[in-house]
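Taking it in order: structure first as structure tokens, then the write-up.
In this view, the complex is presented without one of its protein chains, the others remaining in place.
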Amino acid sequence: MKIKKLVSGMALAMGASMVSYGALAADTIKVGVLHSLSGTMAISETTLKDTVLMMVEEQNKKGGLLGKKLEAVVVDPASNWPLFAEKARELLTKDKVDVIFGGWTSVSRKSVLPVIEELNGLMFYPVQYEGEESSKNVFYTGAAPNQQAIPAVDYLMNELGVERWVLAGTDYVYPRTTNKILEAYLKAKGVADSDIMINYTPFGHSDWQSIVSDVKKFGSKGKKTAVVSTINGDANVPFYKELGNQGISSEDIPVVAFSVGEEELSGIDTKPLVGHLAAWNYFQSVDSEANEKFITNWKTFIGNPKRVTNDPMEATYIGFNMWTQAVKKAGTTDVDAVEQAMIGQKSPNLTGGVAVMNKNHHLSKPVLIGEIQDDGQFEVVWETEGVVPGDAWSDFLPGSKDLISDWTSPIKCGNYNTVTRTCSGQNF
Amino acid sequence: MKRYLALCCCVLGLLLNPALNPAFAEADQPHSVTSTEPSPEAVVGRSPKVQMLLIELTEKSLNKAVPVLEKLEQSGGEAMLPLFRTMLGGNLYFIKASRQVVALVETASGDAFADVFTGQALPDVAKKQTKKIRVNNRLRGYLRDAIARIQLSSSDPFAREKAVRNLLSELDQPTIEAIQSARVNEPNTAVQEMMDLALAMHKLTNAALAVDQLEAIEALSGSLESEVRNLLARVSESENYEPAVNKAAASALVKIQDKVEFYAFIDQLFFGLSLGSVLLLAAIGLAITFGVMGVINMAHGEMIMLGAYTTYVVQLMLPNHIEYSLWLAIPLAFIVSGLMGVLIERGVIRFLHGRPLETLLATFGISLILQQLVRTIFSPLNRQVASPEWMSGSIEINPVLSLTLNRLYILAFALLVFFLLQLILKKTSLGLNVRAVSQNRNMARAMGVRSDWVDAMTFGLGSGIAGIAGVALSQLTNVGPNLGQAYIIDSFMVVVFGGVGNLLGTLVAAFSLGIANKFLEPVTGAVLASILVLVFIILFIQKRPKGLFPQKGRAAE
Partner (left out) sequence: MSQSLSSIARFSASDLFKGKGQPGGRVAPFVVILLAVTVLASAANLLLPESSPFYVSTYTITLLGKYLSYAMLALAVDVIWGYCGILSLGHGAFFALGGYAMGVYLMRQIGDRGVYGHPELPDFMVFLDWSELPWYWLGMDQFWFAMLMVLAVPGLLAYIFGWLAFRSRVTGVYLSIMTQALTYALLLAFFRNEMGFGGNNGLTDFKDILGFDLQSDTTRVALFAITALMLALTFITSHWIMQSRLGKVVVAIRDGEARARFLGYRTDNFKVWLFVYSAMIAAIAGALYVPQVGIINPGEFSPINSIEIVIWVAVGGRGTLIGAIVGALLVNYAKTRFTAIMPDGWLFALGALFVLVTLFLPKGLVGVFSQLTERWFLMRNRSQVKNSSAEESDKPLSTGAQASAGVQTKEASV
């Protein structure tokens, strides 16, 4: 008798898969949104969900795509990494979405990757990341390390004369890889081992007293010192608060961060942070017509005049625009056709200039360095002359310096080894 | 407030130091002169040359502003202080039409503009008509040095001392001359010492004779300044000096190093105590609900979170009274979290009496609901809670030991809360009832204690204390929906380690875990330190299943 419950549960589960058939015939283009709306990453990812919804709404106002309306399918992977894979499968097989915008953490992307490749889906990943990856089915619209970390270090070295380096990060793959690359880069530039301090902390670390005091000691050795921070998300607020309270000002020891944008700053009292730096491809404060329009639209869409914009939002914006262009060019939403049409797509940046999608599925974008102002915005103090092409495989890591990614014929490979001329471990 | 100050003074007194230098990182408040008489600053400020330069300043880009500032410093001297300070604070604006520079000042009624030099309010100027003169790190560095140079003749001895210290890193000939001339008339001994230090450093690098150099080393050997240590380290290895000088420098360095290590130990102890105080605040509410009532309240973290959000709301309502907001937030957070606690107790927990593990499940559900509620109301983003001025910065005991003020206040606050709670439990009738019910519910009821009411009050008290902890934590960390999750496990560890039902145990456990953690951290790294502490607790509980201070007698069973 009790078993009936169980059976009905299972039947329901199976029924769910059948219901999806009814939706197949509907004449819309479906856009999957795979961003966490609950759990630890909701802080960052909810904004991107709203950005995609805004872009979909705007596109529909323009008459949709290929004569069809766009329809957003939102799911919540709840900051649970296996759930990302499951939800990606759900979006692709049940909802039959034509494209997915999603992911934030590296692990969420790594979790989704096998599913997307197996089912030949299409995903846009809008966050700066560690590189060392190029999948046929993913377009990376955030910055690779050479579009963020290396220009920032160059700036510190050349403009501020920094000689001693603290590489502080959360014990994640992104900070690990970025710091490995930076360490190799700094050593290539002649920085001694003793002038580099590397520190890793757990996720959500909140007690920074000892580490900040170590940084202070490290910085009191008479050479100009800077902190390169790959500290992730929630841990930043207590870190900066501690810096401010221990009296480390940006003139003494500047901190350049790769994960702190306008949105993170909106949750911090910025007074003690003024003058610290961040490297991104976009800042809300950049004065351009496109940017102004984007900001106005965003504030109207979200109904809050105080909401800010940030770099991953621009990455989503560029990715979405490129996708619509590629679909128009291909005349279909078929993944293989759109994938080929994507390469070479151009889309104006919000900060001026034009972003280009390269053969390795990464963008060419400008790199900006900004100083934090007391209103929570950044003042651009330096930018690259032109655009920097994103590098899927770093030249500074021994394992990957021979690898390139090229998704056009004849190579058609994400990790082509130029020495052995082989392409290993592809899932298709 | 007085109680805090007294406590702080005790801590400082223990650390034995001649001078208490409140070295606020951003203490240079925008200069505001209220008198209507034209001050010397105002006279210089209106001189045509300065006016020209000021207009030039509004036109130059960031990178080209330094030469203009240099000219301003030369022609204006001390009169430029208010200008430089305003600029350093990022409050310098100019009126777009007239290119007149103005200072942004915060007043009770919001932002307003004032004349940079006289401080006279300019009520006609609206924010729209002005543009900010932006500053970057290079400009800030220059401004800070310039202010230091000007302040060598400041009337405030602290400012003079700070000025000399700022100059230690670049002792060029003109600076030394300035210091030498200032030294002659310097009345304050602390400033004199600092100036002598600068002169000795200069002597060590520039004197030709070994005797003079040795004398300089002698003068430097007591100092803890990092510049001095760096200089001595350089001298001890340099071949430009005689071996005797090398040796003297090395031995002076060793002496200093010993002192530095001693202070580093105290520093670490303070970090440990501070972490312990955070643990104590987070756990003490739980010690009541879990320890006294036997309810495993998984929503305890969310009570902390509600307290933090209350602080946020208070600051939102009173944007111009950030300095006092915490005093209002503490009772309000107690009420908000306490009421929520009573609500949970009346609505859910009282039906689950005597089934502690079921309360765990129900309160876990409540914690999910509260988190999502906050996400819906306040958005999933972190909220900004400002630190009042009196909680920012640090007390600098000496160059290698400074205690951050917010940590110091929180440490004192945690102890205060602990003693108040002890007082409530030991000296009030509520406390008596609570203890009676927790020891023997049926007997207490037989004696006429309204156990229902006591349960609700106890739970409310525990939750309210958690709310207060939230106010304190809002000064240290993120205010977001996940705030509570970060502390719940640590809180349970502290309570169990200390012994359930024993507030003193909670206190001892919190501080010993905090200190252990901070002393392990430099050796093992932050992650391994927490793992080791956890493993230690697990093993400890095997040895003493009832924690550090087990409840004795019949109540224990």
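Letters A and B mark the chains as written, and numbering starts fresh at 1 in each.
Methods note: contacts are C-beta pairs under 8 Å (C-beta built on N, C-alpha and C of every residue); 3 or more make two chains touch, one makes a residue touch a chain.
Note that this is a predicted model, so its numbers are computed, not measured.
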Item to complete: Determine which one of A:75, A:255 or A:372 touches the chain that has been left out.
Response: A:75
Worksheet item: If the hidden chain were put back, which of B:55, B:105, B:352 or B:504 would touch it?
Response: B:352
Discussion item. Among A:85, A:286, A:308 or A:372, which one touches the chain that has been omitted from the display?
Written reply: A:85
Worksheet item: On chain A, what residues meet the omitted chain?
Response: 1-3, 5-7, 9-10, 12-14, 16-18, 21, 37-38, 74-78, 80-83, 85-87, 89-90, 93-94, 105-107, 110-111, 113-115, 118, 132-133, 171-173, 176-177, 180, 200, 202-203, 397-400, 403, 414-415, 417, 420, 422, 424-425, 427
Worksheet entry | Interface with the undisplayed chain - residues on chain B | 290, 294, 296, 298, 348, 351-352, 355-362, 364-369, 371-373, 376, 485, 489, 492-493, 496, 500, 527-528, 530-531, 534-535, 537-539, 541-543, 545-546
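We take it that only the chains that are shown with their structure count from here on.
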Worksheet item: Roughly how far is chain A from chain B, going centre to centre by Cα mean, in whole Å?
Response: 32
Worksheet entry | chain B-facing residues of chain A, complex | 37-38, 40, 42-43, 46-47, 160, 171, 200-202, 204-207, 209-211, 213-214, 220-222, 234, 237-238, 241-242, 244-247, 249-251, 254, 263-264, 266-269, 271-272, 274-275, 371, 373-374, 379, 381
Worksheet item: For the complex, which residues does chain B have touching chain A?
Response: 23, 25-26, 62, 90, 134, 136-138, 140-141, 144, 169, 226-227, 229-230, 234, 267-268, 271, 274-275, 278, 372, 375, 379-387, 392-394, 396, 402, 404-407, 475-482, 486, 518, 521-522, 525-527, 530
